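Here the complex is missing one protein chain, while the rest keep their positions.
Chain nomenclature is as follows: A and B, assigned in order of appearance, with residue numbering initiated at 1 for each chain independently.
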Amino acid sequence: MAALAEKVLTRHVGLADQADLRAAAARGAYQTLRKALSTAPEAVVESVKASGLRGRGGAGFPTGVKWTFMPKETSKPKYLVVNADESEPGTFKDRLLMERDPHLCLEGILISAWALRASIAFIYIRGEFVAGWRTLGRAIEQAREAGLIGRDVLGSGWDIDVILHRGAGAYICGEETALMESLEGKRGYPRLKPPFPATFGVYGNPTTINNVETLAVVPAIVERGAEWFAGIGREKNTGPKLYCLSGHVRRPGVYETELGIPFPALFGELGGGPLDPKRKLKAVIPGGSSAPVMTAGECGDLLMDFDGLAAKGSMLGSAGIMMMDDSVCMVRALERVLRFYAHESCGQCTPCRVGSDWIHRIVARIERGEGTTGDLETLVSVCDGMVGKTICVFADAAALPAKSFVAKFRHEFNDHISRKACPFGAARG
Amino acid sequence: MSAPKVGIRLAPAGKGLSDETLRRIDEAIARYPVKQSALLPALWLAQQEQGYCSTEAQEQIAARIGVSPAFVAGVVSFYTMYHTAPVGRHVVDVCTTVSCWLRGSDELVRHIEGRLGIKAGQTTPDGRFTLRTVECLGSCGTAPMCQIGDDYHEDLTPETMDRLLETLR
Partner (left out) sequence: MADTVKLIIDGREIEVARGTTVLQASGMLGLDVPRYCYHPGLSIAGNCRICLVEIEKLPKLATSCTTQAADGMLVRTGGSKVEDGRRAVMEFLLANHPLDCPICDQAGECRLQEYSYEHGQGGSRFREEKVRGFKNKPVGPHVVLDTERCIVCTRCVRFTQEVTGTGELGVFQRGVVSYIDTFPGRELANLYSGNTVDICPVGALTLKEFRFKKRVWELRDVPSVCGACARGCNVHLGTASNAIQRITPRENQAVNRWWMCDVGRLSAEPLAGAARLAEARGRRGQGLEPIPWPEALDILAARLKEARPGAVAAIASASLTLEDLHVLVRLFSALPGGRIVVPERMEGDDDALLIRADKSANAAGASRLGLEVDHGDRALSALLSDAGAGKLDVLLALGDGTPGLQEAGRQAFVCRFTPWDGDGLADADLALPAAAYGEFDGTWVNFQHRAQRVRRALDPPGIALEGWRMLAELLRRLGHPAHYASAADVLAEAAATVPALAALRAGPPGPQGVAL
């Protein structure tokens, strides 16, 4: 396990003028783009492949491999879509990059678009991120004026347009095909797959979609080399990573460190430990609310990377890590998680449309003290009825955490049912 | 908690969009390879002018984009940030999802409700504030927080919330 020697993604986020092109350029912004444009696009793809970079949006799919899915011979225009719809509860890292270092994001986008020979890069930013939208919008205009976007970028002969597209409030638009539907001016319904975006993406044209953090780290790979990147972290889990700490932690925030940092180091050293020193950590949601919950006991030797969390039956997801201390009612916590999914289900598929709402209402009823024997069995069985039966994985993202809460904190659910009340009381319960 | 109910709140007849907004919608249309992509931007422009997306505006946009009004209304009602009826001058969206809840968003909502004399989902009689509880706004490290209009307000306490509300006229 190799540690991260210096910050890569967040090196400049604390600087007040970093969103300005001149200031950013003075600190080296777009130098790597110049370098990339002088090499073949394939060289960038190979480098990203060799780095082992895995997507930072949630699924952790190898980015370089994804890029090779784009058709080589095609008369259709190719697109890069930037997924800036950061909406997974507990996640706020892309927002930091877009608001504080938009030119780093843009440089990564442009290099990646070059690698893909894309003619348009669409940035789909969630509607609530008005500050990020404005900052990125200004950065795009500055870059356009500087000849970094548009026709014949830096004399390379390559034309690229960047279109910033603002969402309007829908978590599901973070799902890549729902995002494309939304970008096309429709309800954000995930598409049937196949066909996959690489062959049939935006407007039916070949499209690659990547997360902001994923693209923002590409300049570092091109600049420092794949070997440098692959040397950080451990095999198949390489590179620098942004972790979002929230909930019952003393110093919540975004932390850049090597992928695979052990949980105790992340929580204790970087996060400063529990918010209330008198309280004990009870549970951790390790990868955004779609990730199955972990008990504190399971986190002792946990490596916070894709494979480390998968080995423990959860996932790194978007690296939104929510800490819960022993004051938390886990039934109420699940109610909050499920309320989110009931609210955000797009409603397209039957099992998710009805199931997301149903499981939320069962848990809300148990939390109110109106649960009865058999509710937990129904809850788990309804979850099973949702899993694997829908167009996208949203239903799984609601059902699997629900099952994990019941499995790991069953006694709290049973207490609610037998006492016909929340044992934690009204204040926090 | 009562069962969910379908239906969207609709305003009585409003008015159409100004020529300036329509011009900007046409500009938005021109930015995209395919016209329909400008639907969300057009609705943002409509809401910017009217404070919500009136049925008249939706019909105008439908005609300009080349889709049916029902299609536009389906899109409008899919996204939580578009309003279909007039709202208060300041829409206070308090995040109440997991991280904010862990850091006291329920107490914050109760505090604001008491302060404004309305429940979440309501608008003050003077039309100054609409209070809503919303799902995760991606500001979990600075919880609890709220969005008012375009701006995020983070690390809120009852005291800082009060001061904030005071500044909004």
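Here is the rule we use: contacts are C-beta pairs under 8 Å (C-beta built on N, C-alpha and C of every residue); 3 or more make two chains touch, one makes a residue touch a chain.
These numbers come from a predicted model, not from an experiment.
Partners of the chain left out, restricted to shown chains and counted across the full complex, are A, B. Checked against the full complex, the candidates A:E128, A:D357 or A:E412 give a single residue touching the omitted chain, namely A:D357.
When the full complex is taken into account, the listed residue touching the unshown chain is A:H343, out of A:K76, A:R224 or A:H343.
Set against the missing chain, the residues A:V44, A:V153 or A:A170 yield one that touches it, A:A170. Against the chain not displayed here, chain B makes contact via residues 2-8, 10, 55, 58-59, 67-74, 77-78. Although one chain is not shown, part of chain A still touches it, namely residues 170, 187, 192, 342-351, 353-358, 361-362, 365, 375, 378, 381-382, 384-386, 388-391.
Simple rule for what comes next: only the chains that are shown with their structure count from here on.
Note for the complex: chain A touches chain B at residues 77, 86-92, 95, 120, 126-131, 163, 165-171, 182-188, 203, 244-248, 252-254, 285, 289, 320, 322-324, 328, 333, 336-337, 339-340, 343-344, 346, 357, 361, 364, 368. On the chain B side of its complex with chain A, the touching residues are 1, 4, 31-34, 36-41, 43-44, 65, 67, 74-75, 78-82, 96-99, 101-103, 135-143, 147, 150-152.
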